[in-house]
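Single-structure report; data block below.
Up next is chain A:
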Amino acid sequence: MNPIEIMVSYWPRMLDGTLMTLKLTILGALIAGAISPWLALVRSHGSLIAQTPIRIYVSFVRGTPILAQLFLVFYGSGQFRPELMELGLWNFFRDPFNCAILVFVLNSTAYQTEIMRGGIQGVNLGEIEAAKAIGMTRMTILRRVIFPHAYRIAWPALSNEIILLMKASALASVVTVFDIMGRTRQIFSKTFDFSIYLWAALIYLAITSLFVFGWHRIERRLNRHILPRNNANAVS
Partner candidate 1 sequence: MLELFSYGDTGWGDEILMGLATTMKLAVATLPVGMIIGFLIAFAAMSGIRAVRYVGVGYTTIMRGLPEILTLFVVYNGAGLLLNSLIKWWNPEAEGTDFSPFLAGVIALAMVFGAFAAEVIRGAYNSLDKGQIEAAAAVGMTPQQTFWRIKLPQLWRFALPGIGNLWINMLKDTALVSVIALDDLMRMTKVAVGVTKQPFTFYLVACLIYWVLCVLSEMILSRMERHANRGVRRA
Partner candidate 2 sequence: MIPMDPSGPILSAIDIRKSFGDVEVLKGISLDAKKHDVISILGASGSGKSTFLRCLNFLETPTSGKVIIHGDEINVQNGQPKMSVPIEDIRKRLGMVFQQFNLWTHRTVLENVMEGLIHVRKKSRGEARSIAENYIERVGLSQRVDAYPGHLSGGQQQRVAIARALAMEPDAILFDEPTSALDPELVGEVLKVMQSLAEEGRTMIVVTHEMAFAREVSSEVVFLHQGKVLEKGTPDEMFATPKSEEFKRFIASM
């Protein structure tokens, strides 16, 4: 078969795999994105006792292969099957998709926490004091001053992290989740046609490019206030 034919016959599976990759990545990134700012706050302003478990968690996640983490959760949960059944959690851990998502969330949360910590620590203290001085509550300061600034600082690094997460999502195929990588291996084992790998590469690159393009557009919006104005009446 030539490369075109293989795509003609297998495109529904590859499309299905692509959707799965997107699902893993987006879901993982969003859940991690909801948790990490709070951990980052604790990590940069919390007491030492509160910080320590977060530090250990981040260090562990960064110091171990994602594949090992995935096996630890997916196969490891089997060792506690009776206990998990009792808790009603066994159905969750039996499903490789759930385990993959859990691992990606744990992983991305650790990395995003570090990134957001950098962002939060980069916020100008003077601006926080100014907000206090006009009587904003802590929550308002967080919402109106700290987080907007922190996200602006962290935005490019977050983009990198999401691309890393998308690449890591290919590991889900090892525990039989049929993402792009899973479908590719499945098709290869059937056809022994090498070109399916090249198609997979192309799809991954396309996703990355589209993502980078979109992310840049959002970044430009976030940074509106510091970009040079391009209207002509600024100079006369």
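Regarding candidate selection, all candidates are chains of the complex that A comes from, given by their letters.
A few remarks follow.
Quick note on the criterion: a contact is a pair of C-beta atoms (placed from the backbone, for glycine too) under 8 Å apart; a residue touches a chain by one contact, two chains touch by 3 or more; residues count from 1.
Note that the structure is a prediction, hence the values are computed from the model and not measured.
Note on chain A: across the options 1 or 2, its touching candidate in this complex is 1.
Interface residues of chain A, counted against candidate 1 in their complex, comprise 59-60, 62-69, 71-72, 75-80, 163, 166-171, 173-174, 181, 184-185, 188, 192, 194, 197-198, 200-201, 204-205, 208-209.
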